[in-house]
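Sharing a structure with you now.
Removed from the display is one protein chain of the complex; every other protein chain stays in position.
Up next is chain A:
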């Protein structure tokens, strides 16, 4: 790197944002030369020019390129039709897709259930702020740091040796055999999903807790007067009212599970049958250097996300229709 840290910091924090605002100010000067009606027609595009340029370069252009490259060979030149997709569906890649499917099914259900229980219970106690803070904490921790935290939780020594891992230490106290959480292929994906649950239940709890606070209290009171217990009242009165939020939480968690990369990369790097799509893609890119395979496997992620995209756009249009 040829620039000093201070220079980079000033350039990035001050100069670039200042240039953006300068662009708007100078653009307005030029707009004044136009008739009033034309000004209003041109201004939106002047304002959108920079966001469109950045978003177009970072998101739209590469998306289209990836779609095209998924039909080309490993160096991205010759057209190979659907060969890369055939490879994605082959025996070689199937275990990776299966692992991702396990993540997709298990993680959202667990975080949703836990988040709902915690949000509902915390709503009834005075130390709700403390519960919320504890749940938010893992959200602020990087996956790299979380990997270190969970290495310590899952550390394993063969039976007989002193256990230094937290969970195996507990098992030892209970007189049980130690478990190889991070090297037993039957268990490891589940151990990694537990890390995912630890990291993402906070988001679910925050959203659900906000929704629960907006439940119409009089409807709950009416149910209680009719003799419904707390559990019944919550299930039959509150849950239907917060159903839209439950769906939002569920979709955010599905997306989180779909693109899961960091946990697997830092904890096992795909060993012990834990590989997922994003990690396989990374390997294709940097070890096999096969752009065709890497692009095709990335498109699988997109295809899985399409139903959620369609639902989101439709809802947004309904809300903002004017």
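The working rule: contacts are C-beta pairs under 8 Å (C-beta built on N, C-alpha and C of every residue); 3 or more make two chains touch, one makes a residue touch a chain; residues count from 1.
We adopt the following convention: contacts and distances are computed from a predicted model.
Undergrad: UniProt names the one chain left off this complex as which of "Transketolase", "Carbohydrate ABC transporter permease", "2Fe-2S iron-sulfur cluster-binding protein" or "Ion-translocating oxidoreductase complex subunit D"?
TA: "Carbohydrate ABC transporter permease"
Undergrad: Any idea which of A:80, A:228 or A:302 touches the chain not displayed?
TA: In the complete complex, the chain left out is touched by residue A:302.
Undergrad: Using the definition of touch stated at the top, determine which of A:71, A:181 or A:291 touches the missing chain.
TA: A:291
Undergrad: From the listed residues A:38, A:82 or A:117, report the one that touches the chain absent from this view.
TA: Looking across A:38, A:82 or A:117, the contact with the absent chain belongs to A:117.
Undergrad: Among the options A:137, A:176 or A:288, which residue touches the chain absent from this view?
TA: A:137
Undergrad: Contacts of chain A with the missing chain: which residues?
TA: Listed in rising order, the touching residues are 1, 3, 5, 8-9, 11-14, 16-17, 20-21, 24-25, 28, 40-41, 43-45, 47-48, 50-51, 54-55, 57-63, 65-66, 69, 114, 117-118, 121-127, 130-145, 147-153, 162-166, 169, 198, 203, 206-207, 210, 213-214, 216-218, 220-221, 230, 243-245, 247-249, 251-252, 255, 258-259, 261-262, 265-266, 269, 277-278, 281-282, 285, 291, 294-295, 298-299, 301-302, 305, 308-309, 312-313, 315-317, 319-320.
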